[in-house]
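My questions will all concern the structure given below.
All protein chains of the complex are present and in place, except for one that has been dropped.
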Amino acid sequence: MSILQRSLNKQVSVRLKSEIEYAGKMSNVDPYMNVILVDAEESENGKKIANYGKVVIRGNNVLYVRIADRL
Amino acid sequence: MSILQRSLNKQVSVRLKSEIEYAGKMSNVDPYMNVILVDAEESENGKKIANYGKVVIRGNNVLYVRIADRL
Amino acid sequence: MSILQRSLNKQVSVRLKSEIEYAGKMSNVDPYMNVILVDAEESENGKKIANYGKVVIRGNNVLYVRIADRL
Amino acid sequence: MSILQRSLNKQVSVRLKSEIEYAGKMSNVDPYMNVILVDAEESENGKKIANYGKVVIRGNNVLYVRIADRL
Amino acid sequence: MSILQRSLNKQVSVRLKSEIEYAGKMSNVDPYMNVILVDAEESENGKKIANYGKVVIRGNNVLYVRIADRL
Amino acid sequence: MSILQRSLNKQVSVRLKSEIEYAGKMSNVDPYMNVILVDAEESENGKKIANYGKVVIRGNNVLYVRIADRL
Partner (left out) sequence: MSILQRSLNKQVSVRLKSEIEYAGKMSNVDPYMNVILVDAEESENGKKIANYGKVVIRGNNVLYVRIADRL
């Protein structure tokens, strides 16, 4: 999904199969949808839980990657 | 499933294993059924929840892709 | 399972791991049991829920494909 | 598992991960344990539920295939 | 795991992810841990449920294979 | 993970996704983390349940393998 590659260094939101979501700058992504986020914010049901400097999310947990509307 | 490839840029509905459904223009799809939707609407049990500009849905969550009746 | 290939354009019922079932004309199927149904009827516990013109069911959700008795 | 291949056209019982079981003549089976049953009877907890002329069971749902004692 | 190959025709116990266990003579096993048991006894929580002449257990349901202490 | 290969014949603890844990001498392990334990002790929530002479644990059930501190 080359749209993901073209969105490197953009803001994205990564929604997991659970209600948890991570928003941050996508510094890398691979075809399995493993995603590296920088300056990530973790939220659950829209409520902020924590901030992470760098986090590598394993693709099999991902429901979707939402790309910020203005690219 | 070449029907999916022939339906690019058509309106589709993507139903997940949960009750959640995404409707939008399918700008891309791959054999694993990873789907990119543009101008997508998220609904649950037929009730609209949110709108997304661009969303990449990971195929393993997909139950079915429904193609608009008039192609 | 070549019986599936030989049953193209026949009526089939696709039962999911959940109680949901789809009946329709099988216009395509692949070895992973991704199935395309045309004029499909969705039912749950034998009760009709909805009709779909064309639906692509992702194989990993499938429990079985039942082929109409008279081929 | 060549025992399965040698049991073609014999009576078998296919038990799913759920309590559901299918008994019938095994007209085909592949290494993934996708099984085609003819004249199949579906039962749950030993109680008969339904009869199917031909059914293709997707292997990933299978717990075991029991082969009739007298081959 | 060649120990499994060396244990052919020995008594083994196959424990599933559920509480169910099958004990019998292992007439075959493959690398995916699909196991064929002969003269198998099914038990749940240590209580005998049923006897099977020949049963092919699909490997993905297996938690462990226990080999009789005296080989 | 060559550390596992280097730990053959050492004492390890294999924790499953459930609360169950097996401690014993690791006589073999493969890249899928299928593990053979000898003189294994099964415990749940730290309480001993049973002893097994030889047990082959299927890798997909494993959460982690803990290696005894003094190698």
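Read from first to last, the chains carry the letters A, B, C, D, E and F; within each, the first residue is number 1.
Operating definition for what follows: a contact is a pair of C-beta atoms (placed from the backbone, for glycine too) under 8 Å apart; a residue touches a chain by one contact, two chains touch by 3 or more.
It should be emphasised that the depicted structure is a prediction, and the values quoted were computed from it without experimental measurement.
Asks: In the intact complex, which of the depicted chains does the undisplayed chain touch?
Replies: A, F
Asks: Contact with the hidden chain only, please: which subunit A residues?
Replies: 16, 27-28, 30, 34, 36, 52-58, 60-61
Asks: If the missing chain were put back, which residues of subunit F would it touch?
Replies: Its contact residues with the unshown chain are 1, 3-4, 17, 33, 59-60, 62-69, 71.
We adopt the following convention: only the chains that are shown with their structure count from here on.
Asks: Can you compute the centre-to-centre distance for subunit A and subunit C, using the mean CA position of each chain? Integer Å is fine.
Replies: About 35 Å separates the centre of subunit A from that of subunit C.
Asks: Report, in whole Å, the distance between the mean C-alpha point of subunit E and the mean C-alpha point of subunit F.
Replies: 19
Asks: Using the touch definition from the top, which residues of subunit D touch two or more other chains?
Replies: Touching at least two other chains: 60.
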